[in-house]
Structure formats: C-alpha cells, structure tokens
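A single protein chain has been removed from this complex, and every other one stays in its place.
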C-alpha cells in the first residue's frame, strides 16, 4: 500500500508570509508550488523549491488565474487564449526556477477557482489540458477524484492523478460537500487520519449520511496554513505510517 | 560579411498595442520578446513567438525589472535574490511559450534600465549572469558593445554577443551619447544605414566629433515602434543587403 | 432639446496609448475617466483630467473590476466587501486627481464587465450603489437605458442617468443586441447620426426588425478608440447640432 501526500506551498508574497513551508516539507511527499499568479514571488518560489529539493519532496506547478488580490479564488471568465498561454507561462517559469534549485517540475495541479472550474467546465478544462500538452505532454495532471476532468484529461493523453481531501466531507455520490454545509470541513485530526487510512487500505470513504463511497485516489491533499492544519497533517502521516502505508510521491 | 538585426517585440499588453510586430518580423533576424515584467501578457507573447517561428526569426528573452507602469525604464534598487530569481522566472516562462510556439529561446537580452545598469554595475551584472547560468549556461547574453559587462559575462563562461545601436550617436570613447545630448538620437534613415554599413564592413563608427571609433558588433539593434523607426529599419536592411552583407541570426 | 455625449477616456497605461483623448475632448461633453483598475496610470489620468478641465468637459469616475490585463472586460465573481471598497477607492483616487486638475468628479459610470453585470445582477448592483452612497450620495450613476439597475439605484436614492449607445443595434424590447449578432454594431456614420437625432427629438430608436422602441436617454455614449469611431462621433455631433440640439453635460 502506497500513497502520496500533497500540499500547497510557496504561497508567500514578498514580505507577506503564508503557511509553514519548512514544517510541511518534513511531512508531505509532493509540494504544489505557487507560480506567481495567485501567490508566490520569484525569490520565494526559488527558496521553496530549494528546500523541497533538499528534503526529497517532489514539486508540481500550482497554476492559477492571474489574481493576487483574490488569491486565485475568484471564478474568472477568462478567454481561452489567455488561459492556455497563462498556464504555459506559469509552468515554464516554475520549470526554470526548479532547474536553478536542482530539481524539476513533475506534475501540474491547478489552484483554487481554476481547480474547481475545470473539474466540470469542459472549455476551460480543454484549455488547461492543451497548455500542459504544449509544454510537456508527460506531465501528470492532479484532479479531484471522480470529476469529469479526469476522463477529459485521460482522453487527451495526459496521465491523471486523482486526489482526495483529508479534511473535507464527501456526499454519497463521491463529490465534496460544499463549504458552508454541515460536515463540509473536518476538524478532528484523529478522525481525519482514520478516514484516510481507510481510504488507502479499503478504497472507500465514509460519507455524510454514514454510507461508504468508493474513491480511487493516488494522492491525499493536506494543509499546513495554520497550527491546527499542521497538527492534522502530522496525525495523518503518523497514522498512515503506523498502518504500514508507504508515503511516496506519485511522480 | 554577416550581421544580425535585433529588435524589441511582443511589447503589447492586453488590449494595448505597441509597435508593428508583423512588419518587424519581415525585417529583423532576431526578436527580443518581452517576458511579462516590463510588457507582454502570455497570450500576446505566444502570438509573437508563433509569428517569429513562422518567419524563421530567432527569439531571445527580453528580461526586465518588474515594472509594467514604468515599462522597465526606471532604475530599481533590487535585491540580488529578487533579481536572480526574477530573471530565471522570465526566461523559463518564455522558454515554455516558445516550446508551445514551435521554437526555442536562443539568447537573453536585458531591457531598459536593467540593460543600462548591468552594463557597468558589477553586482546586478553578476546577478543576471548567475540567473542565465542557472537556467542554461549555453544561452548567449546580448550586451552593449564595449561595456564592462562583456568581460564579466565572458569571464563567467557565457557567450557574449555585442550589439550596436543603429540610431544612436557615439562618443569618441565608444560609449553612447546620453539621450538629451545633441546628436544622441539619429533620425535620417540614409545616414543611419550608411553608418551601419561602415560598421559592418570596416568595424568603425563615426562619433560625435567626427572621429572614428572601433566597435566590434555581432548584432545591430533597430526599432519599429513608430512609422519613422520602421522606415529606418527598412533602409538599414536595404543598404546592408545591397552592400552584400548577409543578415542572419547570431544564434 | 438637449443631450449629453459621453466617452471613455484616460485609458492609456504608462507607455501604452489608447484612443485620441485630445480629439475626443473637442467632441464630447462628458468624459468617463479610467481609475487605474482596468486602465489608467495616475500621471495619465491627471493629464486627461487637466485637458478635460481646459475644454470644459465634465468628468466621471469610470470604475471597473481590478483587471488590467483583461481591461475590465472579464466577468468576475468578486466578493461584496472587495467590490464596495474597490469602487470607493477608485472614486476617491479620481476625486483627488480631479482636484489637482482644477475640476471635480461629477458622476460615476461603471466600465465593461462591471457595467454589464450590474445592469441586471442585484447583488453586485447593490454593492456599487452602496459604494457611491458611501462616498457622495449626490453623485449620479450612469446606467444602460431600460436596465433593472436604473430602478434599483433610484430606489436607493441615487440620481440615475440613462444612456443610449450610438453605434449599437437594439432589440425590439429595448435591450442591446449581443455583440456577434448581425446588426449589433453599426458602422455607417450617417445612419448612426440620424438614429441619434431621432432618439433625441422623438424618444425612439429603430430596432433590428424595423420597429420603433421608446428609449429615454440623458446621454449618448460614443467612442474614439479608432479613426472610424472618431469620424462617427464627429458626425453624430454635427448632425445633432445641425438639428438644433444643445449638447451639454447632464451633470
């Protein structure tokens, strides 16, 4: 049994700090590094990439809409020409910084509103897929487990990596409960860790109504942007390792 | 006899147009493409790269300070960590867009205030050199003919390409006359073309006081941001070709 | 008979030029001046405001989504707190620049995607109305003639100024034909001018199917971002003046 743990890193901007990259790099196996569109300035990105390289953590391009003030969380009606070229631009920028850091970009994971939109929006999904293929068709794309995007990307020839969210509640149909819904965000580190253990060992996750849903996931997304999130990630890692699960990058 | 003609292209931004890229791509042999820091949005950069690829024009990364409103023309007291990573970021972004356009980045030419500063400022010069070496040490650096930067870059192992400016006046010591000085900017297409012909054939340029100064140049920088500049470039090309000079990328 | 002619000005950005502000200031009676979010840098805005003050042209705040690369034309799912404060910020910035230019901001006109969205989106409309009221409840709001926004703004106590578009086709229900539809954009200066004359004199505009629709408009929006647009504006002004219509700011 084997799984990847991924998290969003490199999200500081100039003097503004976010998250505890150093601590997270001791816990995760893959780091989604911001590319300057929703967060990340070049010097900070390079520092995160160097730290990831030293810790043997795989790095991916965390591409986003161009929206620093909104942190890439605002849906945007962006033209295909802009979206395709913008994703290419971000991947390339991170590739060069990764080279300077002695590592390389091993996958692409869209961020925030772009992640949510392309999970089900065929046009923007096609744009992101085209961008990845234009840069390097062998780069895997990380997608929400069960989303239509998984099939679209696979049909286009991309390797698809499905991910589950450690601290999010699931509906009986395998989709995420929308934020704001009771149970949408989980806070108990022990319970979260046990759910992820079951996901890895049995391929199921308990849903909001107590039923089980099958979920195929190659990676688990965890967060480290608060002391509580960091504690939860520590617990997830501890429980999985205790259960004999090997934590390793998918890439 | 052989020389390269280079010009700054891809300097539009969103709806804002600058220069006549299509016309210039029929005249020059190398295109310095903006990388998003002083000008250029990803979709516009990609369009310029595609057009350059179609015309067989070599492309280089026109890296700059992060300053859209100032068009990269304002001197900036930027820390080394920011300058190194910023240049790496820009080169990488353009490399990926070039790949998407079916071409590749063949050189680096700093823009505006960065170009002027590193010509003689050892610290910022060292930062730019380090950035290029971190991405790809085989990328040539375009420098002002005769500037200290040429030696610093060569000592660091970079290939150096010296350029002359078609429409600028020179002092007897081979430096450019500062803008604002009488004779600093030349406007007569015929005279400009003849000067460049002499530069290529004899390796000299006439200076402000009528004396000749030796100038070794691998490339001539021309402009196309106004109808007058475009006409001058057309004339330079016409005169050089008429004199049997081969126009070809240095890269 | 009296009408206002308004146009979007001050939409340059740093070195990038847009439109012919000098020519348009000789034709229009109200200038919608960009506030830095979709276009406009402070120095350019100030220059436009000074020129407007010299020509006796009224100025309004052309507020927009924060989106330079998209020129404020991309729909954006912006939170109320950001939209309200962003509109306040833009109005205030322009007010101070207007003071420095010896004039003052006399109205607010949203730009691009924000204009289109609030015409019918109650939530974002409420945010823009709240922003204007927070700065100065006596500032009129320019709206698309016939849009629900007109009523919402009036109900909130704002003075509403309805505008018609000189070069746009109308559907029989008084809405604009969507761009891309045949007849959505008109190109014949004479025909456009005659339509506007009829609008002012009779309060009707001919629609796509030849029928007439009643349209109450206090202002006509014209464009000057191309030689053709400038010629059309010149013709509209010429025809209206020839018909005895007084052109004057509504404010």
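As written, the chain order gives the labels A, B and C, with residue 1 at the start of each chain.
Following the convention adopted for this analysis, a residue touches a chain if its C-beta (ideal position, glycine included) is under 8 Å from a C-beta of that chain, and two chains touch if they have at least 3 such contacts.
Bear in mind the structure is a predicted one, so any value in this text is a computation, not a measurement.
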{"item": "Options B:10, B:36, B:70 or B:110, residue touching the unrepresented chain", "value": "B:70"}
{"item": "Touch criterion as defined above, residue of A:18, A:64, A:144 or A:205 at the omitted chain", "value": "A:18"}
{"item": "From A:37, A:71 or A:250, residue that would touch the chain that is not displayed", "value": "A:71"}
{"item": "Contact with the hidden chain (one of C:94, C:129 or C:230)", "value": "C:94"}
{"item": "Residue numbers in subunit C that touch the chain omitted from display", "value": "36, 41-43, 45-47, 79, 81-82, 84-86, 88-97, 99-100, 131, 134-136"}
{"item": "Those residues of subunit A which, in the complete complex, touch the missing chain", "value": "12-18, 41, 68-71"}
{"item": "Where the unshown chain meets subunit B, residue by residue", "value": "66, 69-70, 74-79, 82, 113"}
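Just so we're on the same page, only the chains that are shown with their structure count from here on.
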{"item": "Euclidean distance of C-alpha centroids - subunit A vs subunit C, Å", "value": "43"}
{"item": "Junction residues of subunit C - those touching two or more other chains", "value": "69-70"}
